[in-house]
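The complex appears here without one of its protein chains, the remainder shown in place.
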Amino acid sequence: MKREIPILIVGITGFAMLIQYFIPTDWSEFIFTYSQDWVIVIGIIAMPLGIWSLVKANVNKLKVPGERFYSAVLLGGFLIMVLTCLKEESRMAGSFHMDLFNYVLVPIQATIFSLLAFFIASAAYRAFRARSILATILLLTAFLIMARFIPLGPISIINLKIDAWILQVPNMAANRAIMMGIGLGATATAMKIILGIERTYMGHD
Amino acid sequence: MTPQEWGLYEYIFNGVAALLTLCIFSFLYKDNPFYKFAERLVAGVATGYFTMLLFWTNFMDKVYDPLKAGQWWYIFPAVLGVMMWTRFSKKWAWVSRYSIAFYIGIGSGVSITVYLYTYLFKQLQATIGFPITMDIAGLNQFLVIIAVLSALVYFFFSTPHKGALGFVSKIGIYVIMICFGAGFGLTVMGRVALLVNRVIFLKGYLIQLFGG
Amino acid sequence: MNYFNRVLFALMLLLMIGGGVLAQDTGLTAVAAPDTLGPPAPQPPTNITVTDREDDGGHGLVIRWELSEDDGQGLNNVNMYDILRSSALDGEYMSRGIVPSGTNEFIDEDDQELTGSDPNLNFMPTGSTWYYKLAAISVENVRSVESEVVAGTTESNLFHWGKLPILFGVLIFGGFLLAFISQAKKGRELYVRPLSGINAVDDAIGRATEMGKPILFILGLGTAGDIATIAGFTILARVARRTAEYQTKVLVPVQDPVVLAVAQETVRTAYLEAGRPDQYNPDNVFYVTALQFPYVAAVNGIMLREKPATNFYCGKFYAESLILAETGNIAGSIQISGTDEIGQLPFFVAATDYTLIGEELYAASAYLSREPVQLGTLKAQDYTKAVAMVIVIIGAVLITLGLPFLLNLITVSL
Partner (left out) sequence: MNIFQKMMQIDRRWVYLAIGLAVIIPSIKSFDVPVTVSPEVKRIYDFVDSLQAGDYVFICVDYDPSSMAELNPMAVAIVNQAFVKDLKAIFVTLSQFGPGLVEQITSQLAANHNKINGVDYAFLGYRPYPAITILAMGVDFSVPFPQDYYGTPLDSLPVMNGIKNFDDVKGVIEITSGNTADFWLIYGNGRYGFPLAIGITGVMSANYYQYLSSGQLFGIIPGVKGAAEYEELVGFPGEGKAQMAYQVIAHSVIIIFIIISNVAYFATRKRKAGLEGGNQ
């Protein structure tokens, strides 16, 4: 009741979705879109679980002197975004809610994203050392590809030819092989779940 | 926006954006209160924004509107969603496993064919789609096939990678490393462009404040 | 609104929405009147057939014809064919599309049923009959006389024949899977080659125990329905099981409420199975925030402040992979990563200590469990891989010999 039935549900719905794929009729299409809506709806209605987890942790931290301010900032940020959007119109451009989105959320997100420019350099510095054959291959390929930006006259033109070959031959081939492996691995995992062989994700008492 | 168009409101909000940008960059030096402030602020703001986004889009579209329009069958996923709330109680938390079961069952069932198609069949099709001709293109196609096969050998789990198989699998991992090196090298440009955008934003604000 | 108004309204909508296409249609008909003194008109296409399009719910028809006598021969002046359709034999015929000369097939389909104030007049319901005629258009833009009218009715199909290769794929793979599982159940020993990323897991847990520091387990940005995330759960289960024995803390920050619920169940069960349910603290699996980069910022903070001994990255990762891995490196953690996002693998390989590449992520659960049944699935993966390799070899030889037989056999048409 508490574990076996859910595992059975996983198997039945999984199998049903597998069969659905091969049936092109309208009701089969309906089942597909409807099932996707199930996933979406469960996800939305479960949102309070996440909010509760976040709020609880931060309300607890309000008692910790060093953390008090930061947790208050977090809770305040959350509350203000919710309170400024109690009407649907608040999601239109120009509202206070959207200004907070545009001037707080967007710049911070863009800046965190841009940290990658620094990290890609530090990762290259640390990782691209010719410690082993594998590391050397990794380093040399990255080096050649990055060097396409360095103006070196005729060497650049040869390098561009090498780069194009790398991208079209070994790069593409390895991508395909990795993808085939992923296809098999993911299918195996999904089948194990549907068959109930893999059930570690499902708790029991 | 040209300088003349800015009022106090724009100055303040753009100033906030500029300050928060600097707070995040300060992380590069070391973890500090400014970064921690921006980190917590954005965590709260993002959760609040996302919650309301979900509410006004997905919840209205997939729960409220269908039910109001008499599409009673949308009550089922809604009930399953509400069943997730049993997790607040220790005693009843197991009920949420029913919702999770549907969620994961649907995900796995759909994945099997999607993964087989995009990751396996499409790649197979692409690999054997061209003849090996007696020219450069043909030679490249031949090398692609050799490289695909050896990289696949690398992913064999149930045979020891020794002897001939070990040799081929070694070629395979070399090819995979070339692929990773290329992937790394190709990405640098885009990441630098992201940073350039942030620097240009900051520069623009400074010009706005102090004039060109 | 009466019928006339509705048609008028729909026409106006069509004009506004499909302005581009309509403008083109009018453009074509505007110059259609054949000039007696101008260039000659081509012969129309003949022997038109209209059949149900297979593999759909009944919203498409296939129109085939014999090329005009002036297409590639005769006057050799055909440039394209115009396919005209009407819902009634003597109704108004509208262009459904244009195909270049040399083409003898056109698929007419529309499954977008729009109801309410915005009906789609082109929608082809299941079981509806449509009437077609064709005209050839010359390079000088002179239209031929129109062909005879042929009708066709849409039908709903029960099996998607274009997806047959995938069904075979499922059956072959499933067959191998069941065969090796039953072998394993009979107690046959299965060999698996060592994977350095897997061997490192025990060391990493041991290191955390020695240092008295937590383990950080990051499930990525996928939902609980993504197979990569589920693979992450299965690895989390094995890791948590061992840490429960060693009494090491596992922190799992997540960004999706369903992932939160599943991760909590996974860890709780792992502690239960390790015989230490009292050690389980639900607050160690926690929700940090929703969106990608705010999540990254929060996890970065956790890494630098908690200084975890080991970071695991198992699941779906996007651009954040390198930000997390570099920050983990600053914090001095041992890092084990695995993802099926090919674009992120280079960064995990460069910045973390061990990386499970693609399929290895999915194999990890079997490796860690060491259960024969689980290892049997690896054998099934290998056999299917061998089949794929044979297909590549034979397919390449055949296509080089000019025989696309095997290629056609594995080609999926959606």
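So that you can tell them apart, the chains are marked A, B and C in the order they are listed, and the count of residues begins at 1 in each.
Quick note on the criterion: contacts are C-beta pairs under 8 Å (C-beta built on N, C-alpha and C of every residue); 3 or more make two chains touch, one makes a residue touch a chain.
Small disclaimer: the values here were computed from a predicted structure and weren't measured.
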Chains in view that the hidden chain touches are A, B, C
The one residue from B:I75, B:A137 or B:L209 touching the chain left out of view is B:A137
Selected residue (touches chain absent from view) among C:M94, C:V139, C:L272 or C:V387: C:V139
Contact footprint on chain C, counting only the chain that is left out: 20-21, 23-24, 26-28, 30-31, 79-80, 97-98, 100, 137, 139, 141, 330
Hidden partner interface residues of chain A, rising order: 117-118, 120-122, 124-126, 128-131, 139, 142-143, 146-154, 156-157, 160, 164, 167-168
Which parts of chain B are in contact with the chain that was left out? 28-29, 136-137, 186, 188-189, 192-193, 195-196, 199-200, 203
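Note that in this section only the chains that are shown with their structure count from here on.
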Of all other chains, the one whose Cα centre sits farthest from chain A: C
With chain centres taken as the means of their Cα atoms, state the distance from chain A to chain B in Å. 3
Nearest whole angstrom, what separates the Cα centre of chain A from the Cα centre of chain C? 16
Which residue numbers or ranges of chain C touch two or more of the other chains? 163, 166, 170, 173, 223, 225, 227, 230, 257-258, 261-262, 265, 288-291, 293-294, 297, 342, 345, 347, 349-350, 357-360, 363, 378, 381, 385, 388
Chain B: positions in contact with at least two other chains: 24, 27, 36, 38, 42-47, 49, 51, 84, 87, 97, 100, 103-104, 106-108, 110-113, 115-116, 120, 124, 127, 145, 148-149, 152, 155, 176-177, 179-181, 183-184, 187
Tell me, which parts of chain A touch chain B in their complex? 2-3, 5-7, 9-18, 20-21, 32, 34-52, 54, 69-71, 73-82, 85, 88, 91, 97, 99-118, 120, 124, 133-134, 137-146, 149, 165-184, 186-187, 189-191, 193-194, 201-203, 205
Chain C residues within the chain A interface of the complex: 55-58, 126, 156-160, 163, 166-167, 170, 173-174, 177, 181, 223, 225, 227-228, 230-231, 233-234, 237-238, 254, 256-258, 260-262, 265-266, 268-270, 272, 283, 286-294, 296-297, 319, 322-323, 325-326, 329, 340, 342, 345, 347, 349-351, 357-363, 365, 373-374, 377-378, 380-381, 384-385, 388
Listed in rising order, chain A residues that touch chain C in their complex are 18, 21-26, 28-29, 39, 42-43, 46-51, 53-54, 56-57, 105, 108-109, 112-113, 115-116, 119-120, 122-124, 126-128, 138, 175, 178-182, 184-193, 195, 197-198, 200-205
